[in-house]
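Just one protein chain is left out here, and the rest sit where they should.
Labels run A, B and C following the written order; every chain starts at residue 1.
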Amino acid sequence: MREEIMMAAGETMLLIDQSRCVGCHACETACKMENNVPPGPRWMEVVEHESVDAAGDVALSFLPLNCRHCADAPCIAVCPTQALARDGLGLVRLERERCIGCGECLFVCPFGAPQFGEDRLMQKCHGCRERRARNLPTACAQYCPSGALRCATPRELSHLVRTSRAALGAARAD
Amino acid sequence: MQTPEVWSRHTELVLMWGCNASAAGIHQEIGYLYDAMERGARLIVVDPIVTAVASKAHLHLRPRPSTDAALALGMINHIVSRNLHDQDYLERHTQGFSQLMEEAGQWTLERTREVTGVPEGLIAQAAEEYATHRSLLECGYGHQRYTNGHRTQQAISALAAVCGHMGQPGAHCNFMEVGAAYTGFLNSARVQNPPGADIKKTRLISISHFGPALRAAQDPPIKGIIKWRGSLITQQPDARGMIEAVKGLDFLVSIDQFLTDDTDWSDLVLPACTIFEQWGVHPSYRHQYLQLQVPVLEPQHESMPDIDFWAELARRMGYEAYFPREWTGLDWLRLLLPDDFPLEQAMHPHGPVRLPERFCPPVPNWDGNFQTPSGKIELYSGVYAERAQRFPGEWDPVPRYVPSAESPDGDPERAARYPLLVVSQHPATRTHSQFGNLPYIQEIEGPATAMLHPDDAAARGIAEHDRIRIYNDRADSHVLAHLTRKVLPGTVELDSGRWIKTGGNVNLLIHPRAAGPRDVGDGVMAEYDMQLDGHTIPYFNLLVEVEKA
Amino acid sequence: MRHVVLGAGPAGLAALASIRRADPSARITLVSGEPGPPYARMALPYYLSGELSGRLLYPHPASWYRSPGVELRFGDPAEELDLPRREVLLAGGDRLRFDRLLIATGSRPQLREAPGIHLPQVHTLWTLADARRLRRKAAGAQEVVIWGAGMVAFLAAKALLAPGRRVHFVCRAEHLLRRALDREAAALLEQVLEEAGAVLHRGVNLAEIRPGPGKRCRVLLTDGRELPSDLVLVALGVLPNLDWLGDAPLARRQGLLVDGSLETSASGVFAAGDVAEVPDCITGEPVVPALWSVAVDQGRVAGLNMAGHRLSCDPALRANTIVFHRYVVATLGCPLLQDGTVVHRQLDRARRTYRCLVLSRGRLVGAILAGDVTAAGYLRTLLRRGVRVADPDEVWEAVP
Partner (left out) sequence: MTVKQLLHLDPQRCDGCGDCVTACAALGHPARLRVRSSAANPGANGALACCRHCERPLCAAVCPTACLQVGSNGVVLPRPERCVGCRLCLVACPLGGMVFDAQGKAGKCDLCLELGRRGHPPACVASCAKGALQLVDLGNQSALQRRALAEHRGAHLKHHLGGGPSRAGGA
């Protein structure tokens, strides 16, 4: 069972498949290195959750949490200075010079995506806009070993999802 | 080893044993595992810890640490009792089934449950599913990190043989091995001893007994060490004893990129260049592809490729003829690889390339032939029986469960004082002790933390994130507590590879021992067969007590 | 990069701070036509009325300006722009070369010829020098006439209204602050002013000023009335300070035309504050808002863009406060828009509060608050965002 969350940027989308994530943090490291983010702010963070059922069985879930570039982004709605806006690629773009560091975005973001570093102004995942313009996947997707993060065109991703479902269906029919 | 792009397309069930594919070698396997699961394959994981990959499994068996041999024998017995074994395969390609069953036959589900703690129904279900599917057995090192590790692996391998799950696409017993090295593809002898050179054969030191061996070696005694590409102190059991042994040396040289625990004790630190500045070769534990590493930078400052250092040392010791000055790392690689290997194709952007099939067939053992004297799988090992005549050790020809040293079953007296068993996993964020000094990694990992079962914590008045002292009569280590049911009661998890100088190193607490079968005594050996003699380091044979610091 | 900033008002100072922050290696020359360190023109009425001591007129201590690369030229106004040579000529004769130039020379009071306008009793209140002079002159003044009824006039009155003194407004319109307030809000403000000693002469203009008797003069109105006066203040609004540009080839209408980054028609030359003509946030029409808050915002953006950023400046949102003693009126957006608007008014004469929301095509386009202006910041945000609102209740619900 999987959950797909997609964020689009022009030609490509990022598929986040929670069921494949194993919490190895490779995406976080890749993101930090790609964007030179010092310790503190985490544009991408994989959060692990442990739950125990009545029988004592332990289940783990892993959530790669970055800015999801929401279609109806609450951060854009609450930003008092219009530092956040949707750009031509459909990404939630942050214009840091407009940010006043009021923290409003943080409190409405369901993903805890807004980060505050040394300068106490907001920073967050920009969706690897420039990499994608050069036909590269997002840094997090490029270095994800488990296929939990995949960056490709909607056509490729839908094909991927459909073929894996079809294989599953065929296997069940056997 | 059956390579994952083959098994992932054919297997119906993956039995992953002692193998945290979600952290160790994560880039090599997990994607293939998911591909197989998306095709409908079942996943059974045997691991005392709820690892990420275990959390994805259809069945998860959590034996008490070091009892895996009992579990495997119990599964074998159940399979045979239900007549789910592959009689035809056993007759044609194995020998010693009856001797195996003399041992395995004693392992009823009830007794297996008593020893391993795994519920009977779950053992039976896992055994039946394994036997009745086209099943791949994927072995890690987890169950081998005990003094009985060799017996455990023997038992697990026997499980695959009993079901005939060998040598078919999608059904095999995969053991972590660098296929390229085992199959003779990489001929290290040609590099260690260049053609024509007369270099004396040296003694061998067991990796598990490094500290004791340094002191024990005589005629001549060991007075100096040059160490590179590894951590002498951080990664060895009894890290403190290791430091004492190192202090007794006249001369210690470290070739390193960073100031590590080792360099702190070194007389000389030579700057190593990074992988970006030298030639290299990358085989794998888990697949059969190979990539050549091409330098993309000139060595910076005074650093030099390791091979240049060794070549220069050899020249100054009078072996100049065998170490031509114009040779680069690439020339040494040529020597290491078969003459007909297409070097250029293995380099970026063409590489990696698959290893030649004559070394690494896609479906090994497809013809039912094995590299044993009998050409069969020896469930009763004639080789062991024979080797027992030459070397002391635990050369049991059939697999048996024998309690492991320094475990609750193996040493109840010690366990009364130090009741908790430590399992030290490899974290996904480091490769052993590598990368532990990087700020990004330190941020992601946070401070050194041990996992404690909430019941064990409650009994000791320990709360989440309390600072705790993990100790035995050898040493102690101060870390933070993380209360989690990912570990079994009576078990503590403390990551391996933490640096001593940054805190939380587990090896300080471990007594140096060797897993069998061969008893290596003080660790100094004249000869050694790495496929037979075993003696991996039993890192998990460690009993401790924990208290709030 | 050599930056020249002309003007040390809110726009100029905001620009200076921005350039310094964005490019610590920049060389910046700050030019001001007025002598002495930059002061807050907004605060002059409070200085004149004695509420604020002279020393607090200066927003920044001298140390604030002292930083590597910053040079100050006070009291030496720019006289000519030599675009081909990328130089500014100062009155003192120096030529300043620039890579980036900011024109933030602000406004000057609008004057109109009238008989007697040059009499010694006639003043303007714009600069610190004016305020200092008026502080002396106003000391014994009992009757003051203010020619005008706009914002500058109001500020003058605010400074000069005091016990024992009458201040007359010569107001051509039906009420004060005709360009900012509607009738209802103006009435409340007028009431407060009148209680403090103001006298409004509505629907008339100044015809002539005659000297005498004694130190006084007499102001003749167009309806024939005559107001004896100790002091006459001409407060007819302000004009952008652009005359010094002569025929320099910079596109201009009311003010200098700028693009979204506040760059003028000449590359590398920016304009901010009262000299810049920008689109209005609500109507989209070009305006010269001449507002302090707009100047601060533009100065900041222009400074950043001079230092290499590519920031677009928001269209000007006109928002202002009118404060007399403890009575406050806030105007936001375009509350006086007529076409197609729906106006919601809530007036409480007893409590002297008034609030007015102007909606157009389902959006808030303007608001006036009087008496209680707590909601002003929120309304400003709603206006800025162009938030859709069905009815006024929805607006008030959004305001804590």
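Here is the rule we use: a residue touches a chain if its C-beta (ideal position, glycine included) is under 8 Å from a C-beta of that chain, and two chains touch if they have at least 3 such contacts.
What you are looking at is a predicted structure, and each value in this text was computed from that prediction instead of being measured.
J.: Of the residues listed, A:C70, A:L89 or A:C102, which one is in contact with the missing chain?
T.: Considering all chains, including the one not shown, the answer is A:C102.
J.: Which one touches the absent chain: B:G31, B:P63, B:G351 or B:G410?
T.: B:P63
J.: Going by the contact rule already stated, which one of B:T116, B:N174 or B:S407 would touch the omitted chain in the full complex?
T.: B:T116
J.: Among the options C:F169, C:W292 or C:Y354, which residue touches the chain absent from this view?
T.: Touching the chain that is not displayed is residue C:W292.
J.: Just checking the interface: what residues of chain C touch the absent partner chain?
T.: Per the touch rule, chain C residues meeting the hidden chain are 10, 14, 40-43, 46, 51-52, 56-57, 59-60, 292-293, 296-297, 300, 319-321, 323, 325-326, 328, 330, 332, 373-374, 376-378, 380-381, 397-400.
J.: By the contact definition given up top, give the residues of chain A that touch the hidden chain.
T.: Within chain A, the residues touching the omitted chain are 1, 3, 18-19, 40-41, 45, 47-51, 53, 56-61, 63, 65, 74, 77-78, 80-81, 99-104, 106-116, 118-121.
Just so we're on the same page, only the chains that are shown with their structure count from here on.
J.: Tell me the shape of the graph of touching chains, choosing from line, ring, star, complete and other.
T.: Per interface graph, the chains form a line.
J.: Looking at mean CA positions, which chain is nearest the middle of everything shown?
T.: Centre-most chain by C-alpha means: A.
J.: Counting C-beta pairs in contact, does A-C beat A-B or the other way around?
T.: If we tally the contacting C-beta pairs, A-B comes out ahead.
J.: On a C-alpha centroid basis, what's the spacing between chain A and chain C, in Å?
T.: Spacing between the chain centres: roughly 47 Å.
J.: With chain centres taken as the means of their Cα atoms, state the distance from chain A to chain B in Å.
T.: 34
J.: By residue number and range, which residues of chain C touch two or more other chains?
T.: Not one residue of chain C touches more than one other chain, so the list is empty.
J.: Mind listing the chain C positions that touch chain A in their complex?
T.: It comes out as residues 304, 309, 311, 314, 381, 384-385.
J.: If you look only at chain A, which of its residues touch chain B in the complex?
T.: 19-20, 22-26, 28-29, 32-33, 38-40, 42, 50, 52, 56, 58-62, 145-147, 164, 167-168, 170-172, 174
J.: Which residues of chain A touch chain C in the complex?
T.: 80, 82, 95, 97-98
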